[in-house]
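Got a structure for you, questions after.
Removed: one protein chain of the complex. Kept in place: all other protein chains.
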Amino acid sequence: MNAPFRTAAGGRHDRGRPVSFSFDGKTYQGFAGDTLASALLANGVCLMGRSFKYHRPRGVIAAGSDEPNALVSVQRDAARYAPNLRATQVELYEGLSSESQNRWPSLAFDVGSVNNLASPFIPAGFYYKTFMWPRKAWDRFYEPNIRAAAGLGRSPTEADPDRYLNRYAHCEVLVVGGGPAGLAAALAAAQGGGRVILADEQTELGGSLLSATDATIDGKPSDDWLAETLASLAALPNVTLLKRATAFGYFAHNMIGVTERLTDHLAAPNAATPRERLWNIRAKQVVLAAGSIERPLVFPDNDRPGILLADAARTYLNRYGVKPGKRVVVATGHDGAYRAALDLHRAGVEIAAIADLRPNPTGPLVEAARAAGLPIRPACAITGTSGGLRVITARLSPIKGAGQVGPAQIVPCDAVLMSGGFTPSVHLFSQSRGKLRWDQDLLTYLPDQSAEQERSAGACRGRFGLAEALADGFAAGAAASGAEVSRTFAVEALEGDPRGVIGALPHDRGVNAKAFVDWQNDVTTKDLKLAVREGFQSIEHIKRYTTTGMATDQGKTSNLNALGVVADVLHKPIPEVGLTTFRMPYTPVTFGALAGLARGDLFDPVRATPIHDWAAEQGAVFEDVSLWKRARYFPRGSEDMEAAVRRECVSVRAGCGIFDASTLGKIEVVGPDAAEFMNRMYVNAWTKLGVGKCRYGVLCREDGFVTDDGVVGRIAKDRFHVTTTTGGAPRVLGMMEDYLQTEWPDLNVWLTSTTEQWAVIALQGPNARRILEGLVEGIDLSPEALPHMSLAEGRIRGVPTRLFRVSFSGELGFEINVAADHGRAVWEAVWAAGQPHGLTPYGTETMHVLRAEKGFIIVGQETDGTATPDDVGLTWAVGKAKPDFVGKRSLARPAMSEPDRKQLVGLYTDDGAVVLEEGAQIVATAGQTPPMRLIGHVTSSYYSAVLGRSIALAMVSGGRARLGESLYSPSPVGDIPVKVVPTVFYDPEGARVNG
Amino acid sequence: MDKTLAPNAARGALDGFTAAPALGLAAACPMTRFVLRGRAEALAAAEAELGFLLPRQACRAASLDGRHALWLGPDEWLILAPLADGPALGEALEAAMGAHPHSLVEISQRQTAIVISGPRATGLLNVGCPLDLDLAAFPVGMCTRTVFAKAEIGLWRRAPDSFHIEVWRSFSPYVWRFLEAAGAEYA
Partner (left out) sequence: MLLITCPYCGPRPELEFSHGGEAHIARPEKPSELSIEDWTQYLYLRANPKGLHAERWRHLHGCARFFNALRDTTTDQFVATYKAGEPRPTGGAA
């Protein structure tokens, strides 16, 4: 096969398994074990993307998750289209189909690159400055067009068919990072006997060892040591090794989020295997061995394809058998680049020059390069490059001191390697709220004080050398696990000086030269300087103004250089400039992984009553009420909701209706102090409520506003059956528990939720008693024995029942409570018995109309958290003689009895055919224009079939004093005239409740 | 017309859910349940009637002859008993506790139970449950209310690889399906 940049031998990829793949429609060959980036480089493809703002051609600069440029999309099928993947992390599989992003119509010829020519006009803050006015144009014009031109990839258009799993896990020691320090930490921690989890983002564990060539550990080549170490760790029952697993977030109290990618690397994944698993790992101790990230050099034209980080080039060579070029210029301020130059030289790549910023580079790596005859140029800066879609020359200038450079020399090349040194990856440490300190010697921030049970080890805390990373990792693992173990690692490797350079390089190219600091966000030194000139001093402001270090990059390659540039302009030392916050996620996390199984049917629990299936079989239409499914109406034939509800309403009032009220919250209040507790909680007086009697209870918050209501039955002297609204059940129980546990723990009373113990069948209508008569045992249904607002215990068709005589419709009504498992059978028995009596099933919509016809409120519909009992006409329920109840003191505030408070009233539209909108406003006079003086709002509005006209309930300022007044409801078709009427529209005498 | 419903007319919340042996997932049989609260004298009387001590150690269960008392809170126990014990057990406990301050509420059908057993049990539970289910952290005999995904459950370890899950009736299909979905790759 013809891959011009592939070496003849070497690398960890599988040369026996060729793989074909496509990029932007063209097919290439690579090997199993390649990344998309390594395979493209092997094929001489340098151009992998266009930059975000200027659409400049960009190649890959890194070899791992720090890659800012080569963002690609991978498509398996129409539904499986993953944008914004780093080509450096995309593992090759047979048939992989990928494409570049942020270019149109093609990567090589991109219309948007006119932005590059126009770049003098797109400075930092351009978006903020230019697109501010007119305000309306932002939503309609600017934002859509900016997004179309600038967007990073696009979304798939079909639902994601893949499976994602979440799981919780616990361990004594979590090690983040599988490089030398992390492996050593795991070896030590495992000896503590506790559970150890090691997570690493790469395909293979080993970190920097995966691209090492000449190091030995304990006398073995590092490759062999790695293989033996991994085998011994894998054999330990208390160790879990996770690869392709990125620790993306450090959450409070040692909870670490890790995404494990399980199938993205497979050509034909098993559909049952999750694509990703999100681990929520709670660790007693965490060892961060996150390594370091190589720093680019900031020089003019430093973003041309073919320019890459020196250690990344070494990784491509040693791990993937790919040469970054054939004739390479190395630009550096750090010894590490010499290691890359030496390896490339050995692989037959011509090193055209090593331009070292330092005047006197020394040390074993430099000496080795000298010995190999590599052309080292001390005190030399790279000051430019040329080339279209790939670099063809480098411009090298001698440094004259004080930021000055001498005459430049042009050096032909097809790749430039750069290194400013290594930046410790303190992202997770910083997320954990650990404090960083500036190290003036290493010119970097290092972890200082931990905020969690955590310790950093190895390169992420500045211990860069292999020997010290191993020792540091082992010590950290031992300390984390409490294992009293020690071990030394005999390492032979060439080590360099850990110090590097930060900030912009000197050059003679003028103010318009583009020296990029943040490749991903297209931020140059010029942008940073402009931001400072315009008055931004805080690094947090500069970050937002210029966008440096934002988005998925999160400052991996850019952070320190940006600080260096800003510090330089501000004439401040870096520690005084400060540091921006490292945000999670470390690298992007898919929505699928975050959602896990919580999608579709499993997004939320769907609560169904014991009678739900019967309603479904009858064709009921359901509505969501909190998590419950409730039957909303039972359409017959082609009926719509309006028609069904009118029929259901009339049937209830003419014959009888049956309604599933099982979702009502129920609380059993039991104990000798039950009545006293009820007295303190509810506004009503309970002491005199007899056993076997019911009362409508109103519950206020301490601020005096109604929060719940419901019928309460007294089962025994020391036992109340309390009902709550459907949605309010958990809240009411929590409120009661709060008072009971924390204010009145001396009361001998206890609360038990019985919501789901009981199925509740409401039977409402003049025929209700007749239907029940043949079904009950041990209950006298006569009005004398069981009057309105009373209850009896007995049996219905042999099933024990609590039978309440209550009505939420104004009709003769019963509510049959039976244990849930019997709910459906009893319902069906009642249903059968009701057939001769015109029994009709009805849903929540009809229930709402029936109660509105009677002026009964629904808490949360008529009330909005600012209504007192008096506001909604419930003064009669308040036990005025009681010394105290929750909310009583607040109700005594003068503001609570102001005459202009909004009060519940009925409204009739002048035209009975017009049904007001719920939520519509009320005004006193017609013809107002905004801003109008609003005096109220409609809370409930229906067409009442029995009345043959519309009805509405409303909260109107001083409403009860306005009975008979004409008011107006402004609407899009004009002011609708209404008249204020009493709240009870139907059967105002209340005769029907007695059958 | 027969005044009494057929004995098989009762329908549990998990009727129609088929056990999934590959996942070790099964519905428990119906049983009698009470929540017991009360002051010391009442608890002593209940213990005398039950014939065993209510566990006073947090998050532990005690059992005798098919009856179990699960610690739910410092003065709250879930009593589980065979279905046949039914109302008689409640009446006996009420009689024993008499006027001593207490609350005994039957909740037999408020909740239902799922049993998950086998080598995958802890792994499947940890898809939705945030607790450490290692035997050292959650030993046999431990019981507690906790959460499973978006539902509250009672979790009781009855053997190293077997858990009894108490879950409110209307949440039980959700918990069952979630466990099934969590183990889809093994089914």
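Lettered A and B in written order, each chain numbered from 1.
Operating definition for what follows: a contact is a pair of C-beta atoms (placed from the backbone, for glycine too) under 8 Å apart; a residue touches a chain by one contact, two chains touch by 3 or more.
Predicted model, so just to flag it, every value in this text is computed and none were measured.
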item: Absent-chain contact - pick from A:7, A:35, A:166 or A:280; value: A:280
item: Candidate in contact with the missing chain, chosen from A:407, A:600, A:883 or A:899; value: A:883
item: Chain not shown: contacting residue from B:103, B:144 or B:172; value: B:144
item: Selected from A:404, A:687, A:741 or A:866 as touching the chain missing from the view; value: A:741
item: Among B:46, B:59, B:79 or B:105, residue touching the chain not depicted; value: B:59
item: Where the missing chain touches chain B, by residue; value: 58-59, 72-74, 76, 130-131, 144-147, 152
item: Interface with the unshown chain - residue positions in chain A; value: 251-255, 280, 282, 433, 451, 702-703, 734, 737-739, 741-743, 745, 883-884, 888-890, 892-893
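The rule is simple: only the chains that are shown with their structure count from here on.
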item: Centre-of-Cα separation between chain B and chain A, whole angstrom; value: 33
item: List of chain A residues in touch with chain B within their complex; value: 163, 165-170, 195, 270, 272-274, 280, 282, 596-598, 601-602, 604-610, 627-628, 668, 670-673, 748-750, 752-757, 774, 777, 797-799, 819-826, 829
item: Residues of chain B touching chain A in the complex; value: 1, 3-6, 9-13, 30, 35, 37-39, 75-76, 99, 101-111, 123, 126-132, 134, 137, 149-151, 168-171, 173-174, 177-178, 181-182, 184-185
